[in-house]
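Every protein chain except one is present and positioned as in the full complex.
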Amino acid sequence: MAPMTLSDTTVALTDAEVAAIRSDFPALDARVNGHPLAYLDSGATAQRPLAVLDRERAFLLESNAAVHRGAHTLAGDATEAFEDARHTVAQFIGAGDDEVVWTANATDALNLVAHAFTAANRPGAVPDERLALRPGDEIVVTEAEHHANLIPWQQVAAATGATLRFVPVDDDGVWTMVDAAAVLTPRTRIIAVAHVSNVTGYTAPVAQLVAAAKELGAITVLDACQSAPHRPLDLGALGVDFAAFSSHKMLGPTGIGVLYGRQPLLDALPPFRTGGSMISTVTMESAEFLPAPQRFEAGTQPVSQAVALAEAVRYLDRVGLDRIEAREHELTTRMVDGLTGMPGIRLVGPRVGEQRTGIAAFDVAGVHAHDVGQLLDARGIAVRVGHHCAQPLHRRLGLTATTRASLYLYSTTDEVDRMLDAVSGVRAYFGAR
Amino acid sequence: MAPMTLSDTTVALTDAEVAAIRSDFPALDARVNGHPLAYLDSGATAQRPLAVLDRERAFLLESNAAVHRGAHTLAGDATEAFEDARHTVAQFIGAGDDEVVWTANATDALNLVAHAFTAANRPGAVPDERLALRPGDEIVVTEAEHHANLIPWQQVAAATGATLRFVPVDDDGVWTMVDAAAVLTPRTRIIAVAHVSNVTGYTAPVAQLVAAAKELGAITVLDACQSAPHRPLDLGALGVDFAAFSSHKMLGPTGIGVLYGRQPLLDALPPFRTGGSMISTVTMESAEFLPAPQRFEAGTQPVSQAVALAEAVRYLDRVGLDRIEAREHELTTRMVDGLTGMPGIRLVGPRVGEQRTGIAAFDVAGVHAHDVGQLLDARGIAVRVGHHCAQPLHRRLGLTATTRASLYLYSTTDEVDRMLDAVSGVRAYFGAR
Amino acid sequence: MSDDLSAMYQELILDHSRRRVGQRTLEAADASHHELNPTCGDEITLQVTAGAATGAVGELAWHGNGCSISMASASILAELAADRPGTDLRPLIDEFRTMMHSRGRGEPDDSALGDAVVFHGTSKYVMRVKCAMLAWVALEKCLDALPAGPAATADA
Partner (left out) sequence: MSDDLSAMYQELILDHSRRRVGQRTLEAADASHHELNPTCGDEITLQVTAGAATGAVGELAWHGNGCSISMASASILAELAADRPGTDLRPLIDEFRTMMHSRGRGEPDDSALGDAVVFHGTSKYVMRVKCAMLAWVALEKCLDALPAGPAATADA
């Protein structure tokens, strides 16, 4: 188990502070089926504070223009706002400005990295040694990955002849560095794992993995979708080579994600999409590509979305990621304790007392997850049901689907309690034996 | 030359109507360098009407949730809004709902199609006969393409051994069906052209090209970036196989584009990005993909952007694309007449009296385009300067850069006249001989 | 619990979801179809033997895993099919689809639909329409595959 990263001195957000935060999120005031909304689906997508909506609108009304093109005043303003946004996000994750690439979402970012390996190793190509994948070389993921950090690597393996191996999980869906060490070999070239699992809430032992990868000369790819929104993140200090996350899970808009890549490695990747704004010289026969990050930003970028994401990041910074983490830790403990005591409920992931980040996925014996979700929805409680894009993990756990409650900075004790109360009545309602 | 598509009975938007339209676009009221903004850069990106901004905000405050996942009420509302948006856009372009794929932008859409050819023809793969590219097979583009419709095909050629050929342009940057016919051969497998050039405003003879392609069994790809926003478009009737365009050029947000693909051909393409929401079954070893369009929509989609784009499309529909086209035609004629008469100005593209869509790119003898743009900007006139992502075309014309004015439904006679007046003083200001 | 919810989870549905009429395997089926709901991963395999008339089935059996709605819907369909030997089942499927796309509006025709009218409440829940349709789409595909000759297929 990874040690608790939470400093004991961090004070969790208080209920009063959370109440103040909630006033920035009008979406949370909705009524659903006659009940106040309890939005416990932030792991899928977060709601947006007014500051983010207002900033994007102001940008669109005051400085909307194509960036990195043309020289007129609006275009200059737009370009500045766009590059300032990159700087803000870079600071947020401990990266340099030229280590931040805008993508469509986290999935796109992971595909960009994976595709680079396929392209670099195309028959006849002489790959950069850092990107070389030869038949028999190994790519390691875990059995708990989101499909976004699994299928792209299956594709790389199929295209290059590399072998995809996985770190197995235990009956709770958890793996440790011991399990990982058993899978790593001198042929390991890539290690791609979720920082925090979107099903179990388990935090990967990244420092140890990075140390192991360095020893093996393997490249590390971190799926930071469920960590970047919820805790202070210093990717430079963590030492991973690549990381990906999505704006929409951290108070920002859809339509934009981030790829972090350590320089100069990022600069060694071949482009993913080609087109305008990513080239220096083009003839009818060939093209020369700009350095990173521009090389990966073909065509018109999600400009207003980048500006809005930067505002989301400022919002998170103002509240304090450490205090958000501490608050979520309290609520998570409440969820875990409540669900663990309930008859017929099987909670997936780390046991009581072990670290778990804001997520509780569970099975209700004898009741299909969609029916559980429907019953909760009838009480205004929004949770996610299904395999959460982690089919192999669910199959390993002997489940088709689970019900998942997930938290964020605006979540309340009351919401958690309502969820627990509703769950406790599910089996009786459906007559589950 | 393509015949005029404009019906003689269509009444152009009147000045009064344009004034009313402008009140929907507060961004146009800006003052720049002490002058009222004259935004003549809509070919790069358009401004957004309040209806579009309001719709996206309403969606985010009322029904923001992850789509196609979970079963709670908000998720249902979001999914409905998202799929309704697809339907609206599909209707707008004469397509079926399952022929519309959301992408990051037009560049991404073109890359998706191009990548499919590379992936289908990977060594060892047995490509679908419609996608097969063998060494010696030919991909045809024109010399006037935007880089987004050129470099992806260079990449396909490099990966598959196919040959990239191009339809040459004349000294004005224009090509005809005669030029195209001279390049097409029985080996032509793909014909990819811009519907309307973003430099010359020239409209490709699409009907004739499609007829020729059908005879040769070649696939047609239409870059509709500069046509979809400006004229009625019925892709089904045009008979092209694929088409791509961007939301941000047609009053919608950045961060979303559209790929149109004729069914069942679209369904034959292998996926581009892999990840969540595009699969049916995933094991650790392999994945099965959903049919189109879902197969191409990996990860969280630009949901609020799709909803906003649909609102943009409704806005355009309300105004009437035919009336927008007629209006732009009037203003274009005014630009062309004004620039053609000016000493030292070389206007690129179709001659006076020939069809040209809302775009006027020109060279000012002895003055660099960036200096032209700067001088216009000092008078509040926003135009684009540079190669407009069409370096090969500029090279062919013997130019490094041009100054480009481009129109949209909100453009006024006064803006055009101010631009013409400013341009007429450029050479004197810089002492050009 | 809200009234809407009990309109969806009627006693008959909860009951059928547990009883699962027709959940078995035919040794010699004339047509069989496996239908997957990709949003949840649930699946049903439906088998039929050909009936005498076009669109009619002799025996109908199914097995699968899914939510209460999908299981109850398969169960009720099996019961209805058994009750209507020699009848063309296509009009029934069409009627059911129409009801499921009604979003809870209108009054379903219970003389045509029998116990299947119980899913009228489900039709309000767009995300659950596919659940109720799963077995019915599978039956439609089976009918298409029967020698009696395929008719036009529509999607769920």
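Note that the chains take the letters A, B and C in the order they are written out, and that residue 1 is the start of every chain.
Convention: contacts are C-beta pairs under 8 Å (C-beta built on N, C-alpha and C of every residue); 3 or more make two chains touch, one makes a residue touch a chain.
Worth saying up front: this structure is predicted, and the values here are computed from it rather than measured.
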Where does the absent chain touch, in terms of which shown chains it meets?
-> A, B
From A:22, A:55, A:69 or A:356, residue that would touch the chain that is not displayed = A:69
From the listed residues A:45, A:79, A:220 or A:254, report the one that touches the chain absent from this view.
-> A:79
Out of B:187, B:314, B:368 or B:396, only one touches the absent chain, namely B:368
Among A:290, A:399 or A:432, contact with the omitted chain is made only by A:290
Chain B residues touching the chain left out here are 33-34, 367-371, 374-375, 378-379, 385-387, 391, 400-401, 429-431
Sites on chain A contacted by the missing partner chain, in the whole complex | 68-71, 75-76, 79-80, 279-281, 290, 294
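Basically, only the chains that are shown with their structure count from here on.
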Graph class of chain-chain contacts, one of line, ring, star, complete, other = complete
Give the label of the chain whose average Cα location is farthest from that of chain A.
-> C
Return the distance between the CA-based centres of chain A and chain B, expressed in whole Å.
-> 32
Just curious, how far off is chain C from chain B if you go by their C-alpha centres, in Å?
-> 45
Report the inter-chain centroid distance for chain A and chain C in whole angstrom, where each centroid is the mean of the CA atoms.
-> 39
Multi-chain contacts in chain B, i.e. residues touching at least two other chains, fall at 69-71, 75, 279, 281
Spell out, as numbers or ranges, the residues of chain C touching 2 or more other chains.
-> 39, 41, 125, 128
